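First comes the structure, then the notes that go with it.
Only one protein chain is missing from this complex, and each of the others stays in its spot.
Entry: chain A
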Amino acid sequence: MSTLEIKDLHVHVETKDGIKQILKGASLTVHSGETHAIMGPNGSGKSTLAYTLAGHPKYVVDSGEALLDGQDILKMTPDERAKAGLFLAMQYPVEVPGVSMTNFLRTAKTEIDGEAPGIRQWTKDLSAAMKRLKMDPKFATRSVNEGFSGGEKKRAEVLQLELLKPKFAILDETDSGLDVDALRIVSEGVNRAKEANQFGILMVTHYTRILKYIKPDIVHVFADGHFVKTGGPELADELEENGYDAYLPEGADSESALA
């Protein structure tokens, strides 16, 4: 049983117009086996929270902690966080030319586990996982994410989630850009991985449609850099009905677009 505790997190980025404060005291506790949906309007800081936890250098932590089983991951490099058991499925997975998927996955697996996977078992696991995600075997020989369609990139993220077996998975808008079939395949992959490894999920999303496939235990509304409301799955239904307007700061444009 693992716990991820985010305590009063304040984060800024440096823009050409100066410092922009994005997270303003975000706190959240997630346990293994739980699925949390983090919903909120555009620009509320949901993705910043995800990337800050993963250690993206653009986001500067002013104060707060993120304890994974008592250890503050914010003091770790991104690779150390991954080794500690954190996984971020990105909204826009990055292309790495010249590095084959196979080589990348095997290197990542070796680093995470601290030892190289047995070649026979690994090959078997990889091809089985790809098959379940309905990925063409030739993807393994292509460069990481290079020339992949949006849907293929998301499948490749879930493939990594299945193979790397983290303690906590952050899914950043994993549903964006997916058609219905791809959404189903990707969601099934996430559910399968969770079933197998009982990790905790932080699912950052703008829309409610993915919640039909990946059932949240807890739903949070995130607005203006912090959590403003927490409830059960019924909160998602309420958001579906009423949008985020109630949570937007005074005078902000309503650009809420629930699907």
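To be clear about the criterion, contacts are C-beta pairs under 8 Å (C-beta built on N, C-alpha and C of every residue); 3 or more make two chains touch, one makes a residue touch a chain; residues count from 1.
As a working rule, contacts and distances are computed from a predicted model.
Trainee: What is the missing chain called in its UniProt entry, if the choices are "carbamoyl-phosphate synthase (glutamine-hydrolyzing)", "Fe-S cluster assembly protein SufD", "Iron hydrogenase small subunit" or "ABC transporter ATP-binding protein"?
Mentor: The record names the chain that does not appear here as "Fe-S cluster assembly protein SufD".
Trainee: Using the touch definition from the top, which of A:M90, A:I201, A:L235 or A:L248 touches the missing chain?
Mentor: Checking each option in A:M90, A:I201, A:L235 or A:L248, the one touching the absent chain turns out to be A:M90.
Trainee: Write down which of A:A26, A:M39, A:I112 or A:V158 is the residue touching the left-out chain.
Mentor: Considering the complete complex, A:I112 is the one touching the chain left out.
Trainee: If I consider the whole complex, including the chain that's not displayed, which of A:S27, A:T77 or A:S127 touches that chain?
Mentor: Candidates A:S27, A:T77 or A:S127; residue touching the omitted chain: A:T77.
Trainee: Hey, which of A:Q71, A:S143 or A:S176 is the one touching the hidden chain?
Mentor: A:S143
Trainee: Could I get the residues of chain A that touch the absent chain, sorted low to high?
Mentor: Given the touch definition above, chain A has residues 54-57, 77-79, 81-83, 87-88, 90, 93-99, 103-104, 107-108, 111-112, 143-144, 160, 164 touching the missing chain.
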